[in-house]
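Structure first, then comments.
Heads up, one of the protein chains got dropped from this complex, but the rest are sitting where they should.
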Amino acid sequence: MSDILSVRGLKKYFNTPHGMLHAVDGLSLDIEEGSTLGMVGESGCGKTTAGRAILRLAEPSAGTITFDGEDVLAKTGKDLRKLREKMQIIFQDPYSSLNPRMSISRLIAEPLIIHRRYARKADLENRVKELMDTVELTMRLYNSYPHELDGGRRQRIGIARALALDPKFIVCDEPVSALDVSVQAQILNLMQDLQERLSLTYLFVTHDMSVVRHISDKIVVMYLGQVVEKAPSDVLFEEQLHPYTKALIAAIPSPMPGSMEKPKILKGELKSPIEPKPGCRFAPRCVHARKVCTEADPDLRELRPGRFVACCRAEEIL
Amino acid sequence: MEQKYKGEFAEFWKRYRRNRLAVVGLALIGLYVILALGADLLYSYDFITGNQIPNAFSGIASFAEVEDGGTVRRHLYLLGADNFGRDVAGRIIHGARVSLIIGFVTVAFAVVIGGSLGAVAGYYGRRLETVIMRGADILLAIPNILFALAIVAALGPSFRNLLLAIGITSLPVYVRLVRASVMTVKDQEYVEAARAQGASDFRIILIHIIPNCMAPVIVQATLGIAQSILSAASLSFLGLGIQPPSPEWGNMLSEARSYIISAPHTLIFPGLAIMTVILAYNLIGDGLRDALDPKLKR
Amino acid sequence: MGTAELRCRAYSHYMQKKDSMLKYIIRRLIHLVPVLLGVTLIVFTLTYISPGNPARMMLPQDSTDEQVAELEKAMGLDEPFVMQYFHFLFGYDGPGDSFDYKGLWALDLGRSYVSNRPVFGTILERFPNTMLLTFLALVLSIVISIPFGIISATRQYTKTDMAVTIAALIGISMPAFWLGMMLIWVFSVNLRWFPSLANPANLKSIILPALTLAAMNTAVQTRMTRSSMLEVVRQDYIRTARAKGVDERNVIYRHALRNALIPVVTVIGLQVGQLLVGAVLTETVFSYPGIGTIMVDAIQRKDTPQILASVVFVALVFALVNLGVDILYAFIDPRIKAQYIGVVRKKGGLLNGAKI
Partner (left out) sequence: MPDIQLSIRDLRVHYVTEEEDVKAVNGISLDIERGQSLGLVGETGAGKTTTALSILKLLPKPTGQIASGSIMFKGKDLALASEEEMRKIRGNEISMIFQDPMTSLNPIFTVGDQIAEVIALHTTISAQEALKRAGDMLELVGIPRGRSNEFPHQFSGGMKQRVVIAIALACNPSLLLADEPTTALDVTIQAQVLAMIHDLKTRMKTSLLLISHDLGVVAQVCDTVAIMYAGKIVEHGPLAKVYEKPLHPYTEGLFGSIPVLHEKKKRLKPIQGLMPNPADLPGGCVFHPRCPYAQGPCSTTVPRVTEKGDRKVLCLMYEGIIENRMGVADV
């Protein structure tokens, strides 16, 4: 399988009243066609911004993005709009991502109208019905409005809309975080089924470790705008190479009876990456931090085959 | 499509109706509109502007001989007569026409021009925004009536200048409002979703942004009509608006001022007319605010 | 380095660093300059384009065109627009001495065409009268509106609330000049309690104009206090206060009120400016010698320098008042204050003056 998306050195900075915010600071990743890459981290780690920068919904400050052999950052105007048929996004908040003045059918039809997919109204309607069927929405809701629906159904609309143009790649930005667990499971199953049926590629952005493990083939862990660890999903949960990943996984409260030992607690809190000083960004909270950690940015290096880590003391502390 | 629109309106109406005062306001405006439209049928313009001096200060609900279009007839002064013996009720009804027109025209002008400027500033930002917003700041720095006063004082009192003065002074409010509203809506995820689908800027503004920022503009416009009517009456009261003998509530009050002791009715009724119209628009504005508030929708 | 990144750096001079309060005030003052310049330009342009020749107006009816032209020259009215505006700002030194003035920066715009007195002299002389009236109206409106707003909010949907709501609605709908005349009719003409003409020397005579001027503000502030209270009472931290066992009185007056007053203060601030303007009409109704009556007289007599001076003056005061309110606002709300001053040390907090 070949990589459908390659990102190299992606940066996205924001100007804030307190200084330059390095939301994404040198992100590189590849996603294999038909696979799911999970991107996980706590709030403020830049994962959402990264997802949007890849689709150029937030204009990247630097870096290169290659999608399906094309240079995404070189595209402008019509070309960019054309490219967006192939790359779509599902948003976190099913409340604010749907235009409240549009009916369900209109919401799903909108991308098809924009790209003039169907000349005849009947064809358009058929396609909308087909999409509603795909995401298991009943036809009864055809003329309803988003505010009449619950979160799960709204998220199904978001998915149907993303699927309308037959994209190859979808950025899923916390698609289930706002949902109750029983509905969350329904949506996760739906997304997995769709991936198999339509051979979709997902970039799955989330803060929920168990969800990311469930759905991803590979995972990147982000901390303050940078990738700290990258590994196949199963392997990552067996053993973590970066002290942050270790702490993150240890902190998850497990619902397994008998596993109620005290979790290892990470001291301190996340600072926002405003004009960061050089050196490992995790160092202030890291129990293993030494002087060397604050001297230079650690590189993301392949410590073991297929497993990358950005920690200069990774070998020592293992 | 039509049926859907109807559904949305029905839902809006259901929410609006909950505020009983707002319904009263709507009924009041309806009444004024009907009176203004039928003003000529009830009282001819010549009659209410022509002098009937012998009947000056006829009391409320009194009868008197009047000359109307060359014939002499008995006339009921429902709300009495003023210093020239003109029918106060007739002048109020004809004045309603003037006030309603002023309110509507000035606000339509301000909403269209100010709104467009605000939308452009809000969506494109940068230098264009800076220029537009500085302009609005300057206009806002001169208090409303004062500015209108200065404009009419400079250009001379006439109906057209009055409209212009009030129109210009109400502009900056809509510039700021629409800009703020566009900026909020612009950052909504559904706008981002539209961009992700490949929609053009034009389509995003027209289909996704404008319809979603109309609510505050509609509310403000309703209150703005009240404000315009009040400004017009104030300017006329100072002698800078509609000139007598044309009937206008403000200039009626200005004339009546001298007869506060002898003929208080000439002072009371035009004032009540202004008050009820403004009250009605305020009530409607409150009702619209509640009915259009997205927070209450869910 | 990508172009977007460069763009980011280019914008960095817009970054607002943590300022001290003083810096904030200075920045706001600097920001005020272009706005005020714009205001003067607009007002000046309006008088420039207004029909009627001041020189001809000042001369007797039978003056010749030459005489008019000579006077125009003496007044500097023959110069181009830009020069005239420049004179307006920085002073005029004409061929004769009688039309010289130092310009707006020195609060000198020459003499009135009608009374031949320095225009700002008249304004500064009468301004304290307007201030007095405005101040009384402000105090009246605050004293009435805040308690009624609170009562209305704490008894939402009761008859009291309904009465206050309707009274406030009527208040915002009543034209000030009409209300003034109605008050005169009732209290001066019929009851003979107060004089119908007001002057600053007689405090009793200012009661009616102050009430008139205060009416609209009172109504607006009452509505604002009510809705702000209702909004704050819904907040989570009010629930926290109740969960602590704070009694209802203290929940309302200590926890809710101060938060609710933050937006009310802004509105009051904006209203101060409106009061100044409302004074124009109220003063006319009560023939009170303030800036308003100067302005109306000047307009009726086409006394250009006097109109110009009074409009610019009121706009200036209006702008300064609004600036003052913004600064005050920053002091009330620690969140905003903290943007300007690093760490806040506050004397007397929650426990001071509290009945425990």
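A, B and C are the chain letters, set down in written order, and residue numbers restart from 1 in every chain.
Here is the rule we use: a residue touches a chain if its C-beta (ideal position, glycine included) is under 8 Å from a C-beta of that chain, and two chains touch if they have at least 3 such contacts.
What you are looking at is a predicted structure, and each value in this text was computed from that prediction instead of being measured.
Seen in the complete assembly, the chain not on display touches A, C.
Only one residue from A:Ala50, A:Leu98, A:Val211 or A:Leu224 touches the chain missing from this view: A:Val211. On the side of chain A, touch with the chain left out of the figure occurs at residues 42-43, 150, 152-153, 180-186, 188-189, 192, 207, 209-211, 213-215, 233-234, 237, 247-260, 262-263, 265-266, 269-270.
Where chain C meets the missing chain, the touching residues are 235-237, 239-248, 255, 258-259, 333-335, 338, 343-346, 349-352, 354, 356.
Keep in mind that, in the parts below, only the chains that are shown with their structure count from here on.
Chain centre most remote from that of chain B: A (centre = mean of CA atoms). For this pair, chain A with chain C, the centres built from the Cα atoms lie 52 Å apart.
If each chain is reduced to the centroid of its CA atoms, chain B and chain C end up 23 Å from each other.
Contact with two or more other chains is made by no residue of chain C. Contact with two or more other chains is made by no residue of chain A. The part of chain B that touches chain A in the complex is made up of residues 3-4, 8, 188-190, 192-200, 203, 208, 211-212, 294, 297-298. Within the complex, the chain B residues that touch chain C are 21, 134-135, 137-139, 141-147, 149-151, 153-156, 226, 230, 233-234, 237-240, 250, 253, 257, 260-261, 264, 267-268, 271, 274-276, 278-279, 282-283, 286.
Interface of chain C with chain B (complex): residues 34-36, 38-39, 42-43, 46-47, 49-51, 166, 169-170, 172-178, 181-182, 184-185, 189, 273-274, 276-277, 280-281, 284-285, 295-296, 299-300, 307, 311, 314-315, 318-319.
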